[in-house]
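With one protein chain removed, the remaining protein chains of the complex are shown where they sit.
Per-chain numbering from 1; labels A and B assigned in written order.
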Amino acid sequence: MKLVTRSLVAASALAMMTAMPAMAKTFVYCSEASPEGFDPAPYTSGTTFDASAHPVYNRLVEFKKGTTEIEPGLAEAWEVSADGLEYTFKLRQGVKWHSNEIFTPTRDFNADDVIFSYERQGKADHPWNQYIAGVSYEYFNSMEMASLIKEIVKVDDYTVKFVLTRPEAPFMANIAMPFASIISAEYAEALDKAGKREDLNNLPVGTGPFKFVAYQKDAVIRYAKNADYWGDAPMIDDLVFAITPDAAVRLQKLKAGECHLMPFPSPADLETIKADPNLKLDEQAGLNVAYLGYNTTMAPFDNAKVRKALNMAINKQAIIDAVYQGAGQVAKNPIPPTMWSYNDAIVDDPYDPEAAKKILEEEGVKDLSMKIWAMPVQRPYMPNARRAAELMQEDFAKVGVKVEIVTYEWGEYLKKSTEVNRDGAVILGWTGDNGDPDNFMGVLLSCAAAGEGGANRAQWCNEDFSALISQAKQTADVAERTRLYEEAQVIFKDQAPWATLGHSTQYVPMSNKVSGFVMSPLGDFTFEAVDIAE
Amino acid sequence: MIRFILGKLLYLVPTFLGITLIAFSFVRVLPGDPVLLMAGERGITPERHAELSAQLGFDRPIWQQYFDFLGRLLQGDLGNSLVTKKPVLTEFLALFPATVELGLVAIVIATLVGVPVGVIAAIRRGSWFDQISMTGALVGFSMPIFWWGLLLIILFSGILQWTPVSGRISLMYFFPQVTGFMLIDSLLSGQKGAFASAASHLILPAVVLATIPLAVIARQTRSAMLEVMGEDYVRTARAKGLPQSRVVGVHALRNAMIPVITTIGLQVGVLMAGAILTETIFSWPGIGKWMIDSISRRDYPVVQSGLLLIAGLVMLVNLLVDLTYGLINPRIRHK
Partner (left out) sequence: MSDTAVKLSDAAIRRRMLADFWFYFRQNRGAVAGMWVFLALVLVAIFAPLIAPHDPTQQYRDALLVPPVWQEGGRAGFLLGTDAVGRDMLSRLIYGAQFSLFIGIVVVSIALVGGIIVGLLAGFFGGWVDTVIMRVMDVILAFPSLLLALVLVAILGPGLTNAMIAIAIVYQPHFARLTRAAVMGEKAREYVTAARVAGAGNLRLMFKTILPNCLAPLIVQATLSFSSAVLDSAALGFLGMGAQPPASEWGTMLAEAREFILRAWWVVTLPGLAILTSVLAINLMGDGLRDALDPKLKRS
C-alpha cells in the first residue's frame, strides 16, 4: 500500500511537471542588470523598480499605461482641499496581500499599510527606518517628501488624509513613483517576530499583479501570476527575468527564443532587429534630455547673446547622427516631447556658424577659449559624451572659439560640475522620475536648484522663469499649469542657459508572439498586460 | 608534522594582516565617492553629503576605519554592500558556488586531459604526438582567453547552435538551490533533462577557463616525466627488463606526480584571474563578475572584502598544496 501511494505521488508529480510547461504561459524578460534589492524605497535604479515596484507592489495612484497621467491605484478616489494642503484618499477594499512560506496574511490591505509605508521612510525614529543598517531613502528625500508631508491621518480603515505643509501640484505624480509603493505592515510585524527583518528586502510581499517566487543572484528572478489581483489579472502564468547584462547576448537570446522581450538594444543592432521576421521593435522618445550647460555666472557666458551664438554654432544633427547613431532626436526644449506642456511652437536656434560668428564679434568676444566637460560614462540620455564634445570642439573652432575638453572620474564630475565658479560648460543630462514638468524645469533650472550641490549646473537664476515654475508647482489645474510651463520654455529658449542637445530614443525589441506590451514614457518595463501567442 | 603545519599557519598570519591592509588601503584610495554616485545627476547638498557619509562611517579618520574593519572582521562581519545594502558575506556565498563549480570543472578537465597528454608525450618523446601536443600546449598557454571564449561562442552558440549563449541552466528548470552547484542540484531535483541542460551551459566556459591550466599541466607533466625517466632507478628498472607500462605506471608516474600536483594547486590563482574574464564573457553569475561590477560602482565594502576573501582563499589553497607536498615528500618537512 505504502509503495503504491508513493508511486502515485511520484506519478502525479511527474505529470504535473511535464504538464506544467505545456499549460503554463511563461514570459521571459531578458533584463539588463540585477536588482539591488526588492524593497523599492531605498533604491533609485529603474532596474530595481522593474523587478520590485512594478510586478510586486502597487501605489495609492498609478501611472496610466503608456502615459505620465495619474489613475487610481490602491486609492479608488481622492479629494484635494481648496487650499491644496489636504489630500484625502478613499482606499480600495478587498485587496489581498500575497502570501509566502513564512507569511499568510490575516487581513486585507488597509490604511495602516499606507501609513506604515510612508512613515518608515519619513521618520528617522520609526522602528523600520533602519531595518537594514545604513539604509537611506533617496527618493523620499530628493522629492522632499519629509518636509512636504506634515502628517498622515487615518480617518478610518479605508480613508487616509495627507496633510501637506505647502501646496504642491506634483505631489500626485510623486506618490505614483516606485518609492511610494505600499508594503504590508502585517508582513513587517511577522518578519519582526521571526527575527528576519532584512527579508523585507529579499522576499517581497505586495498587492501587485505578480507574486515573488525566487531570486537567484545575478541569474534569474521568478514571479507567478497573482490570481487574486484586484485589477485585471495577468494573462501570463509565470514571469521570469533572465538577468543578461550584455546587450549582444540579450539579443542573441531573444533571437534564439530564450526570451520574449529585452530592454536597451545596442544601437548597432537596430538594423538586424528590424530585418528579423521573428522580431518586432517598438520605439519611443525617452523621457530625457542631454544638454551643454554654460556657467551663466562667468563672463562671457553671463551674456545670453553669447550663449545663443554658441548654440547656433553647434551642429546638433551631426551629434544625433554620430553620437546617438540615429537613435535620438534633436532637442529644442529642456523637456522631452512626450511630456505634457512641451511647447512645440518654439523654434530652435538655427545651425548658422556665420551668424554665430557675427554675434560674437558684435558682443566683443574675441579669441575666446573655453572648456567643455565631457562625462566619463555612458548615460541613457548620452551614449558618448567624449565624442559629442569632440564634435562641438570642431563646431566651435569654426566660429573662432578654442575648446579644451576636460573630464573627471564620474563621482568627481557630478560634484565639481555643481561648483559655482566652475570653469567651462558641462555636458550632462536628466532622465525624468515621474513625468511631471517640474521634475525637469524645477529640479534643473530654478533659482532654488542653483548653488553648490544643486542640480542647476548652469547656475542660472532667472526671476521670471523661477516665478512661473513655482506658480505652476502650486497650481492644481493642469491646463493652467501647462500654460505656465509653456511660457517658461519661451524664457528658457530666449535666455539659453543650456544648449539643448538631444533626447535619446528608447527601443524595445520583442518576439512577434508578444502582444499587449506598452512602452512607458518613464522607461518602466511592466508585464501585467502582456500575452504570448503559442 | 604538527609543528610543520603550525609553523606554516603562523607564517600566514602576518601575510594575512598584510592582505587586509592592502585590501583596505587600496579601496580607500580609489578615486570617486560612492555617496556622490548614489546622488547622480540630481546633485547633493554639502549637508546631506556629510550626513550620508557619516551614516556610512566614511567621516572617521582613515586609520580608525581600518581598525573598525579589522574589528568587524574578527567578528566575521565583512560589512554591507553600498549598492544592495546586503551583507557582503551573504552575497559572496550566493555567488561563490557558481565560480567554484566552474573552476572545479575546469581544473578537472585540465587535469584529466593534461596529465595523460603530458605522460604520453614524455614516453614518446620526439614523436609526432609529442610535437603536436606540445605545440598545442604552447598555443594554449599563449591564448588570450577572452578572445578564445568569443570564438567558441561564435562557433558553438552562433553557427552550430549546440550550446546556449549564457546562463547556468535553461529557465525551464526551476528547483531549490541545495548545494549551489548546478550540476549537483539538477541531479537532486530529479527533473528530466535538467542535468544535461546544466552541463551544456557549463561546458564552454569551463573549457575556456581550463585552457591555460591545461597547457601548463601538460607541459609540466611531460618535463617531470622526462626528468624522472632519466633517473637511475627508472633506468635500472628498465634494464632489469620490467615491462614499459610497469616502469611508467609504478615508478616514473608516481614520482613525477609530486611537482605536477604542486602545479595543479598553483593554478588556483590563475583560475581566479581567468574567472574574471570567463564570467564576463559568458555572463556567468560568479564572484569574478561581481568584483568587476563592484569596482566600477565603487562599492567599497564589496571590493575590499571580496579582495580579502579571494586572497585568503588563494592563500589557503596554497597552504594545502604545501601541506600535501610535505606529506608526499617528507624531506621538505625537515628543511
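Here is the rule we go by: a residue touches a chain if its C-beta (ideal position, glycine included) is under 8 Å from a C-beta of that chain, and two chains touch if they have at least 3 such contacts.
Just so it is clear, the structure is predicted and the values come from calculations on it, not from any experiment.
Trainee: In the full complex, which of B:Leu78, B:Val207 or B:Met272 touches the chain missing from this view?
Mentor: Of these options, the touching residue for the absent chain is B:Met272.
Trainee: Which one, A:Glu258, A:Glu409 or A:Asp436, makes contact with the chain that was left out?
Mentor: Considering all chains, including the one not shown, the answer is A:Glu409.
Trainee: Which is it among B:Phe141, B:Phe175 or B:Tyr325 that touches the chain not included here?
Mentor: Answer from the full complex: B:Phe141 touches the omitted chain.
Trainee: Which residue numbers on chain B touch the omitted chain?
Mentor: 14-15, 18-19, 22, 26-27, 29-31, 135, 138-139, 141-144, 146-148, 150-151, 153-154, 158, 216, 219-220, 223-224, 227, 263, 269-270, 272-273, 276-277, 280, 291-292, 295-296, 303, 307, 310-312, 314-315, 318
Trainee: State which residues belonging to chain A touch the missing partner chain.
Mentor: Output for chain A: 246-248, 252, 266, 268-269, 272, 409.
Here is the rule we use: only the chains that are shown with their structure count from here on.
Trainee: At what distance in angstrom does the C-alpha mean of chain B lie from that of chain A?
Mentor: Distance between chain centres: 39 Å.
Trainee: Help me check something: in the complex, which residues belonging to chain B touch chain A?
Mentor: 31-34, 36-46, 48-49, 52, 55-56, 80, 83-86, 91, 94-95, 98, 157-158, 161, 164-168, 170-172, 174, 177, 191-192, 283, 285, 289-290, 298
Trainee: Along chain A, where are the residues that touch chain B in the complex?
Mentor: 17, 21, 26, 28, 36-37, 42, 44, 132-136, 138, 141-142, 198, 201-202, 214, 216-220, 222, 240, 242-246, 249, 252-253, 256, 258, 379, 409-412, 414-415, 418, 428-431, 443, 449, 452-455, 457
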